[in-house]
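Complex shown without one protein chain; remaining protein chains in place.
Going in written order, the chains are labelled A and B, and every chain counts its residues from 1.
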Amino acid sequence: MLRTYSLAEIAERFALRLAGRPGVAVNPGQAVSGVATLPSASAGEVSFFANVAYRKQLQQTCAAAVILKQSAVDDCPVPCLVADNPYLAYARITALFDAAPRPQPGIHPSAIIDTSATVSPSASIGPHCVIAADALIEEDVVLNAGCFVGEGTVVGTRSYLHARVTLYHGVTLGEDVVIHSGAVIGADGFGFAPDFGPGGGGWCKIHQLGGVRVGNRVEIGANSCIDRGALDDTVIGDGVIIDNLVQIAHNVKIGDNTAIAACTGIAGSTEIGSHCTIAGAVGIVGHLKIADRVHITAKSLVTGSIAEAGSYSSGTALSPTAAWRRNAVRFSQLDGLFQRVRALEGNRPES
Amino acid sequence: MLRTYSLAEIAERFALRLAGRPGVAVNPGQAVSGVATLPSASAGEVSFFANVAYRKQLQQTCAAAVILKQSAVDDCPVPCLVADNPYLAYARITALFDAAPRPQPGIHPSAIIDTSATVSPSASIGPHCVIAADALIEEDVVLNAGCFVGEGTVVGTRSYLHARVTLYHGVTLGEDVVIHSGAVIGADGFGFAPDFGPGGGGWCKIHQLGGVRVGNRVEIGANSCIDRGALDDTVIGDGVIIDNLVQIAHNVKIGDNTAIAACTGIAGSTEIGSHCTIAGAVGIVGHLKIADRVHITAKSLVTGSIAEAGSYSSGTALSPTAAWRRNAVRFSQLDGLFQRVRALEGNRPES
Partner (left out) sequence: MLRTYSLAEIAERFALRLAGRPGVAVNPGQAVSGVATLPSASAGEVSFFANVAYRKQLQQTCAAAVILKQSAVDDCPVPCLVADNPYLAYARITALFDAAPRPQPGIHPSAIIDTSATVSPSASIGPHCVIAADALIEEDVVLNAGCFVGEGTVVGTRSYLHARVTLYHGVTLGEDVVIHSGAVIGADGFGFAPDFGPGGGGWCKIHQLGGVRVGNRVEIGANSCIDRGALDDTVIGDGVIIDNLVQIAHNVKIGDNTAIAACTGIAGSTEIGSHCTIAGAVGIVGHLKIADRVHITAKSLVTGSIAEAGSYSSGTALSPTAAWRRNAVRFSQLDGLFQRVRALEGNRPES
């Protein structure tokens, strides 16, 4: 069972100010057992208010206290935990109430560990894990059930691999890396040379001789893939966060603190800057350079390098299908329309 | 080996009428060992006719019998199993001939089961499964090889998990749920608060405190992901069917009987109605509400809520690449073209 915290403890631990508008009784000893949304929070849970769209929910909440800015105190019918950045304070407080089990140090007897591998005594190695030759598992690492760590691969201090993560050989994870189930790091990049001439053998595999280097404080989502490099390594910078079902191809480099949402694919050798935010289902073709602080909106396709920070998009808006069909046909006639308009304007057609 | 069924048995079991056009000899005792397409069915297999595009194939089939509507009997050179809904009758009959192995009840000795977990004696727990503390495996459940069931997770009666499914802690599956290999249910939602000010630590993880609730008669495809909720649960309604490589983010709610095809991604907190059909590779951004009985065509992006039933689309039609390039460039000049046409029409430019 998780313990409870008093409002006073929470305020002190996260440097928040416990307050209340006139008439609200503030009990610093009130026990808190969790975090909840404004409408669902009970009298034993705290909530947060970080988006003015939810002001009405704030005004009706029954929470033990609400994390909010000073300017919202008067709208709050219950005690307040006043923060400069309520969303960040909320994020930090969630750590208190995470019921995810924390495995004990030690090696489960069903794990198979090569005698040449090094496993820190403070690491936790779950059932049916396999750790190959020369691998290194550093302090306080958790490998949940069924993880595979390939030859010579390094898992840095305090990294946490959920069940059934696969790390191929020659992968290096930094410290405090979190990887979710089903992710595959270090599979072969998609490299083949065509050999279809006389006597040719078809696609000739280019053996992928590089590895993958993952920085510190990286999180990688479920069933995502990061391929090993062809010659040099694929590189994920510090503080990068990657959602589920993301594909990162060989020799991609991702700059520090970039965020990549689900279902996005980045093709080979592309370099993404730092502090970028790539929305879901984006495609980025290979061999591009994307500057720092670029935002790409959902489902866009990036086919050229981007030199300037800013937000970029492609695609069309959603319509009822019948109307969309008429317009989509017209798209294929668009260049012709430009010529017709130019003719109407009395100019000769554009080249 | 699967057993065979006579045509009479099949007719009775599925309430079909065994018949034939004049001159076709109908032998109710004819043994049937499987189902096949019209052109490939042998004299020991039944087939079905549910799409008029295949009338010529019907006229030439050698099947033991064909499941079809009364109106098609005269086109059929072999015995008929007359149905109001031949496609549905075909679907039901396939269950007779499924050669997929059915594991016996019992726990494989290589499975690792926490002493506080409850496993029904009628359940089948395959090799190398791991079942964590306080999990509950109900009657007639099958966990094929290498499944992971997290702490406190519930797998409802008659649910069937194919090999290597991962359920995190705090997941609840209803009855008759089928999950295919590699699916991951309950991984952390992609929630982080930016903390990039002075002294900041970068992306601050929002611990994902909710769970996942999956209804009854749900099917989830291979390598699909359904994330746990941030505070409340992610909820999948009864009778929902989800294809492979689908991403369902935290706090999404999917209404009953909605179907979602492969490679689709649904971002956080979006609510999808019931009886929707989402085609493949669709993207739906977060915090939207989609009404009941909405159909989204393949690869569309949904960026706003949809209040009305109907079919919706985005994107452009496919063209030869050279022509497409000319038109795609013009897309970026489209607003300007509207202004030019308006000027030609003698009006001032639109705002």
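Simple rule for what comes next: contacts are C-beta pairs under 8 Å (C-beta built on N, C-alpha and C of every residue); 3 or more make two chains touch, one makes a residue touch a chain.
What you see is a predicted model, and the numbers here were worked out from it, not measured in a lab.
Of the options B:Val82, B:Val171 or B:Ala261, the residue whose C-beta touches the omitted chain is B:Ala261. Check B:Ala36, B:Ile185, B:Val235 or B:Val302 against the missing chain and you find that the one touching it is B:Ala36. Residue A:Glu151 is the one among A:Glu151, A:Glu271 or A:Asp335 that touches the chain not shown.
Within subunit A, the residues in touch with the undisplayed chain are 110, 112, 128, 130, 132-133, 146, 148, 150-151, 164, 166, 168-170, 182, 184, 187-188, 190-196, 201-209, 223, 225, 227, 231-232, 245, 247, 249, 263, 265, 267, 281, 283, 285, 295, 297, 300-304, 310-317, 319, 323, 326-327, 329-331, 333-334, 337, 340-341, 344. Touching the omitted chain from subunit B are residues 34-37, 40, 85, 87-88, 90-92, 94-95, 97-101, 108, 110, 126-128, 144-146, 162-164, 178, 180-182, 217, 219, 221-223, 238-239, 241, 243-245, 257, 259, 261-263, 275, 279-281, 298-299, 315-322, 324-325, 328-329, 331-335, 337-338, 341, 344-345.
Heads up, the rule we're going with is that only the chains that are shown with their structure count from here on.
Taking the mean of the C-alpha atoms as each chain's centre, subunit A and subunit B sit 25 Å apart.
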